[in-house]
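Have a look at this one.
The other protein chains are all here in position, but one chain of the complex has been omitted.
Think of it as A and B in the order they're written, each chain with its own count starting at 1.
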Amino acid sequence: MNAINNFGPPLLGGLAVTIGITLAAAVLAVVAALGGGLARLSYYRVVRWTAAVYVEVFRGTSTLVQLFWFYFVLPFFGINLSALAAGILVLGLNTGAYGAEVVRGAIVAVPRGQYDAAAALNMSRLQTLYRIVLPQAALAMLPPAGNLMIELLKNSALVSLITITELTFTAQLLRSETLRSAEIFAVVLLFYFLVALCITGAFRLAEGKLKKSAPG
Amino acid sequence: MNPIIRLRGVHKAYGELAVLRGIDLEVPAGQTVSVIGPSGSGKSTLLRLLMTLDRPDQGVLEIDGESPWTMEKNGSQQPADERHLRQVRGKVGMVFQHFNLFPHMSALHNVMEALLRVLRLPRTEAEARARERLSAVGLADKADAYPAHLSGGQKQRVAIARALAMQPKVMLFDEITSALDPELVGGILALLHEMSSKRTMTMVIVTHHMRFAESCSDRVVFFDEGVIVEDGAPKAIFHEPRHERTRRFVDAILGPEA
Partner (left out) sequence: MIFDWQFAWDTLPKLMAALKVTVAATVLGMAVALALGLALALARRSRLQWLSWSTAGFIEFVRSTPLLVQIYFLFYILPGLGIELSAFATGVVALGLHYAAYCSEVYRAGFDGIPRGQWEAASALNLSRYHTIGRIIIPQAIPPVVPALGNYLVAMFKDTPMLSAITVLELLQTGKVVGAETFRYLEPLTLVGALFLVLSLISAAGIRGLERRLQKWVAQ
């Protein structure tokens, strides 16, 4: 408990940054996942292939490698991102690539008959997508989305390696000042665990609500 | 008078499998046509083409004098755009073998959805019409129930109400009793009978119920192996078939001299 009293306040500041980065990246990830997942099912081959390259490249390489590439290599192309922007961009795009597969899988799992019924009622393609397909796919997407959100939280620790003062980086600073490594990192692990628990809880709640509003 | 459905030389294959092999069929408005035949004979494919869910590989298909897949533009026939397709598609409605209700919407909202978004009716009007249609199929008290909480027969009634609410000129029924428990079949058939007796809508019914096909259709079409083998009045088909294949099929289902 002493450890929490001593190191809690500065670490809480770092935790706030971690949560902020995670949320910002999550917003980007949702957009990228929906866009990427839908694009992989597009009628146009060019769109499908572009999305496939995005998904494969981000899933096939290391998150940390992506982070360094965006931070150190993009300036060579005249694109100078701040550490924070690079961090959020990479975390969001990385999670979005995994999310795109979730979205695609959930959409493909909607039975053919649902598309037939929507067409028979003369609904447009867009109406079919928004009113019929996505609401049904959403329930299937939620549990894997919750897992991805926790992966995102965990990956957010990586941005400490490009000098963003989030939770892990703050811990490193405190450690070099106090040399009390064990306590500091124990508290940090606990903080991450608690946030992960909150994420799990929030997704369970959302799932319960969605199930209730659409039983069966 | 122009027929509301006109098919000429229609072919359709799925991959290597030729399902329809040259179909000619004309249906005048208001007629009730039953389509019978062994499974795999192409009956359901015919309905999918009429509903414009699939397009023919070859031949002419017209609904109310218009082809859904081509349109006249600058004096020549061009591939249809989405708007033209939907304009033609709006004349047809369909009830499916497996209901295909939207599981995330209540019975009422299943019926209202297209009224609101396709016909763009005001909400109060859409709801009134939906409730009226649900009452007509005997489900006024199930308006707020979700499909998961309805029996098969109830689901099929909602599906019928949903299709009818759109007031299509042509209604297609694809083996709508074959996924139901036997004791629920009678009620659905009675509902169909009632609709057909009004003669306000053209109905094409794919069914295995020969007695039903005989008693309430104006015309019966016998399909086998992707072609129309025989087409005529119910009495003729069931009692004086001209083709051996028709006789064998009818005998197999009704029993000889039934």
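In the analysis below, a residue touches a chain if its C-beta (ideal position, glycine included) is under 8 Å from a C-beta of that chain, and two chains touch if they have at least 3 such contacts.
If you're wondering where the values come from, they're calculated on a predicted model, not measured in any experiment.
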### Message
By the document's own contact criterion, which visible chains does the hidden chain reach in the full complex?
### Response
A
### Task
Write down which of A:A109, A:L189 or A:A202 is the residue touching the left-out chain.
A:L189
### Residue of A:Q66, A:T95, A:Q114 or A:Q136 in touch with the missing chain, whole complex considered
A:Q66
### Task
Using the touch rule from the top, list residues of chain A that touch the missing partner.
56-57, 59-66, 68-69, 72-73, 76-78, 150, 153-158, 160-161, 168, 171-172, 175, 181-182, 185-186, 188-189, 192-193, 196-197, 200
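One rule holds for everything that comes next: only the chains that are shown with their structure count from here on.
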### Query
Counting in whole Å, what is the centre-to-centre distance of chain A and chain B, each centre being its mean C-alpha position?
46
### Query
Can you list the residues on chain B that touch chain A in the complex?
48, 51-53, 82, 86, 89-90, 92-94, 96, 98, 100-105, 113-114, 117-118, 146-149, 162-163, 166
## Note on the structure
Listed in rising order, the residues of chain A that touch chain B in the complex are 111, 113-114, 116-117, 119-125, 127, 131-132, 135-136, 139, 213-216
